[in-house]
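Once you've had a glance at the structure underneath, I'll fire off some questions.
A single protein chain has been omitted; all remaining protein chains appear in their positions.
We call the chains A, B, C and D, going by the order they appear; numbering starts again at 1 in every chain.
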């Protein structure tokens, strides 16, 4: 019997690293590469497209000034409030419609063309019509944002509802789980990934749209301030204001949605 | 047949574009030796359109905008005046307001605190009545066109807007000017009033095409000559109706009426007027309104800038 | 419920919009009468420039969307493939995801001096992160069992992607595609407005709006909606039916 | 003929099932008495799972009737969870632990809440998975999941239990133990059980009667009453005898002969 050289154990998948050092340094390295390449790109653009793209240095100064200014923080909280209000409402309304049309063929046949239409209407149209209907108070912006964002949420949730495991529906039927229990324990958990994606989407979209809303119909807020700076061609301030808000939105999403996600998807390993 | 082309732009719906319409309608461009391409663009992106070089001459920039752009490093300069302040505060027929002071605490529509229209009205009111509209009024913001239905629906008690939307608003609400910027301010100062729009071009375009710049200026001179000599009746021509998007005969009547009381256009580019305008800008920057400092060369004369006609 | 019933419900939903429109018209100053718009529609549709403008916008949307989808796919696969790429591209995706469309539009139009490519790029830039994130989520939730299958049977990378991964993430792709498609239309309109485009739907819409030509505003909106509905029902739904025929 | 004197509680009349054009069940007629343990034997793909789906009310038959408890149909949303079903695939909620998966079913029953804990512990003990009470289903082995699925089906003492190859993924030891328990449950609660299996020996050991089906689309080939008194011993020679008898009988209808021919080749 030939003796075996025990030299070549099976190689294993690097994806299964559980080495924290490696993870942390990977994160760090990734961040460094990403940020430095973005900065480089930015710098090149700021030279190539002279007055339009501000230099990173100018922008940093502007960011610092903004952080110290009270009017910036006034705008900031105002916009954040608007984003949150419409994000939450759009998520709830959109998810409810998504579940309804995912579960009910009739509702889907009826609502789907309307949703497709609602998705199609350009945002400025919503905003303008909302202002003409509700006046220029907070209501108009809120309504416009909510109507513009909800259909996206519905779409995502609907696909997920339709892709659910029918086996579990049958299980619930057999054991006569009450509607409420079926909904909470079987349907919603299957939708969690989609709901999180939809939440992210709604959050990102609300912020994108709030800028347009405020630029068209609101005298205050981050969006208005960005457009104010833009009309004055102060591109560094446009960049500064946007960057601060972008970073905060990102931190918020990571912190809040990320934590929720971890908790809800614990069972997946 | 082989004339050099010039692209000229103005804001859609604004009377600032009328001289361009006349140039086109009456063939003044060909007459002065250039082939005009006239573009009327929505208010939203119009300045940007010019700054990225998609048109050679903009007829719709106020000196504030030029100052701001120069300060940010754009080589653009105003080389001739165009529109007087054909703008102001409009209230509907039944309004109880007699002066801008009566609107304090009321809802007023405008299309942007950083627009030339609002800035001019704001400075003028500040100077004449001693208060800041941005603080005293409750502002609603929509585009210049949308202000008209906003006023009509009663959502706001007054609007800050420019012609021809002013005329539209007056007709739609049986309204009137509460403040006519040019008229009221020049009465107040006893002569000087800034003007709203200029002919603006990029510095290098001017230097490369001096004779074209002169030609456009000449065409403009003749266009406003036509306006004045016809007592503004030329506005009734179809190409103007279409160009401005006038919705009814009644609006046109008001538009002509308004022009008679405050001439829409000027070609007074005297050193005194330029100096007064520079002083006005200095004052704005000192008050910290919109601009921080006034760069050189916001306003030039072609003679100084590119030399006398060849 | 059979197909006919479904279709009639869908059509009923759209038809019911007409009375809603009529009521809105009666109660506001800025909504035109549906009859008035209907009367103008034939002339509007038979005009060459209408189709030219729609065509321009359509081209921008399609080209931008294709670019965005390709970029999104590449990013998602790269992110799924390596941890470093995930970190690095994460920053790019996040930046793109959070940049307001209006700012992206302004910058892109400025950088490319108002050329066609500027408009196409905004669409690509705005849609790409949505494709990337949607796809990445799909890949992340991909059935480990099926991934292992590929490993065991040495399915090549192409086969693995084409026959195992792609069908699995297909629902995610469709959801992302739907949304990216809708976003693309929204963005192009914003870009055309803020970028002062001369031609295209956004330019004409804004033009009509600037002149307060409400009938024309409605006409443009109608054509626009028809186009987007066609894309949804004529293209995306069909593709979806075909891809999911195994269900 | 079945000479059982117990009341008939389940009656299948002229049942036919097709998926689109393809028939899955040709025709079935049979009855089940209260408390009876009926095993179903049939070749793979003959329509057994389809039949259970119809019996449970999950699927409407293409033809024929199912009468349960006289004229009453049991699926439509009555509050009483009288039905237990061990699906061929386990169908656990992956986001709930083993215990939570069971609690959900208890929640839909009228079992008083203070007894839940004891009941769950007891049933998991019986199924030898007590230590996995708080595990997520994804972390369980195939057989462990199957046992949770069985636990769920018998948890609330249902009057009917449908089982689709419940023991097929379990090792011999565990399977023996569970067979033992199943007969116990049947006797204790008087539950009526319809039990699909591929193990003929298992069927013989467990059932009062075996319904042998033909190759699909299924028909009843034989209603085989198991001629053994209870209690039975799994290792008893008589069980092996009956098993051999059945094997001999199904050779023809299931096509065992074909297989024999292959052997020679």
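Heads up, the rule we're going with is that a contact is a pair of C-beta atoms (placed from the backbone, for glycine too) under 8 Å apart; a residue touches a chain by one contact, two chains touch by 3 or more.
Because the structure is a prediction, the values reported are computed rather than measured.
Residue D:174 is the one among D:56, D:149 or D:174 that touches the chain missing from this view. Although one chain is not displayed, chain C still touches it through residues 145-146, 148-149, 151-156, 159, 163-164, 167, 170, 244, 246-247. Remark: the residues of chain D touching the chain excluded from display are 19, 41-45, 47-49, 88-89, 129, 139-144, 147, 164-165, 168-177, 180-181, 198-200, 247, 250-251, 254-256, 259, 262-263.
Everything that follows uses one rule, which is that only the chains that are shown with their structure count from here on.
When chain centres are set by their Cα atoms, the one at the greatest distance from chain C is D.
Sorting all chain pairs by how many C-beta pairs they have in contact places A-C at the top. With centres defined as mean CA coordinates, chain B is found 41 Å away from chain A. With centres set at the average Cα position, the gap from chain A to chain D is 48 Å. Chain B and chain D have centres, each the mean of its CA atoms, that are 86 Å apart. Shared interface positions of chain B, i.e. residues touching 2 or more other chains, are given as 51-52, 143, 146, 149, 153.
Taken residue by residue, chain A touches two or more other chains at 52, 128, 132, 227, whereas all remaining positions touch fewer.
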